[in-house]
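Selected chains from the complex are presented in situ; the others are not included.
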Amino acid sequence: MSPHQDHSSGVRLGGMDSHAYQEWVRTEKTCVFVPVGAHEQHGPHLPMGTDALLSTAIAESVAEGVRAKVAPTFAYGYKSQQRSGGGDHIPGTVSLDAQTLINLTRTVVGELLAQGVQNVVLVNGHYENYQFLYEGVDLALADLGPQKSTDRAVLLLSYWDYVSDATLSKVYPDGFPGWEVEHGGVLETSLMLYLRPDLVRMDRAQNHPAAEFPRFDRLPVVADRTPASGCLSSPAGADTTKGELLFEQVVEELSSDISSELEL
Amino acid sequence: MSPHQDHSSGVRLGGMDSHAYQEWVRTEKTCVFVPVGAHEQHGPHLPMGTDALLSTAIAESVAEGVRAKVAPTFAYGYKSQQRSGGGDHIPGTVSLDAQTLINLTRTVVGELLAQGVQNVVLVNGHYENYQFLYEGVDLALADLGPQKSTDRAVLLLSYWDYVSDATLSKVYPDGFPGWEVEHGGVLETSLMLYLRPDLVRMDRAQNHPAAEFPRFDRLPVVADRTPASGCLSSPAGADTTKGELLFEQVVEELSSDISSELEL
């Protein structure tokens, strides 16, 4: 269905049995990835699960390379904000509040570490999640106590921070409009065309200028500031080749960075 | 990979775009299913995602029949308890505490209803979740307020309550050992053999008598009371035919019950 090869079968914790897991924890240097997404509107041409699908695909591909496992994805994320995701007022988006996302992170990360997993890597695919994931990790480590937490490491990252300048200039030959409007635009659309073309409807894509927002957030939101498509920039120009470039480059740098940092 | 036909493509909300979703909410009698599972040890022959996989497969199949949609699965559940799941002390299981599961339910159900979805059905696949899902639903409806909540309905159910006596007597020709020990036993194993045979390792299955527990819970648990396999009864006798029977019978009765109750 996709030119991208599915890496999921061997790396998902949800497909592993507990006896094999215990053996793995006992005998190897262990690392578990937790993909974090959102259920958020991404315009008329991309599915609402986009952030979850992308962070999961990247996490699974990196994990396969560094002999890590992938825990079940957090399919719901923090509230969509107007200046990065269009806003939480648009029907379809189903968001968690801060406390729920913090507690979810705290519990899952905490339980993995308490069982002896040495490294946990949260791979974020939805901008708004980041600080709440951070708080969840910080609380999980406090729960473990200083003794136990010293030989553990939790990494937290957003996948787009691994897109190189060289890649950006190929994906956006006319100039990169900025990360803040990359919501339903060329980057996400290209990645989806590469990974899950069955879920992309380019015939429904709307071409419009990138959204412009003030330097403040206003709540309640002025709905008109979000383009009618729900996207913050146009997906025009997205294609599978760009998706492949983005995906493979990010996976490569991320793999290298993590295996170096964690000595996997 | 499985004799069971995958119903997921058309019914997952995560694969739907928000414009199509808004159109659906505006024009149809809407119902969204939320499958709820767990990430819990199920012995050496079943994967840790069993409860999530089963509740999702059932929800998707029923949803297809009643023109409903399926929201992203809750892949983590409440703490595994010794008398129903072997206990939360067994590595591999990653559980949520009560507050987190309640808040997750409250938020997701509440957001769906607030957007105009008329009916939400939680399909539970992990015994220990039930009361916390109930509390989450109750709080979500209180948040909505009495005016808005009167024309909405939330159903909450566990799929095994739809296994008929006729089916049980075929699945357990030597007598049903009881729901309380159906953890990693013939029922769950047969369903997995039918739905996801690629994730079942019958060669690793352990045959042992059903666990016997006292009439109380003791905490901290006496670990020896859980069989070494982690299963509460033996999967011996599980097969694909039984899985098909269970799946199809449950889906049929569940579909009939829900469409009748909600007039779908």
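Residue numbering begins at 1 within each chain, and the chains themselves are lettered A and B in the order written.
The criterion applied here is as follows: a residue touches a chain if its C-beta (ideal position, glycine included) is under 8 Å from a C-beta of that chain, and two chains touch if they have at least 3 such contacts.
Being a predicted model, the structure only gives us computed values, none of them experimental.
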Given 2 visible subunits, total identical subunits the whole complex contains: 6
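The rule we apply is simple: only the chains that are shown with their structure count from here on.
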List of chain A residues in touch with chain B within their complex: 9, 12-22, 25, 39, 41-49, 52-53, 71-73, 75-76, 90-97, 99-100, 103-104, 107-108, 111-112, 115-116, 198-199, 201, 204, 230
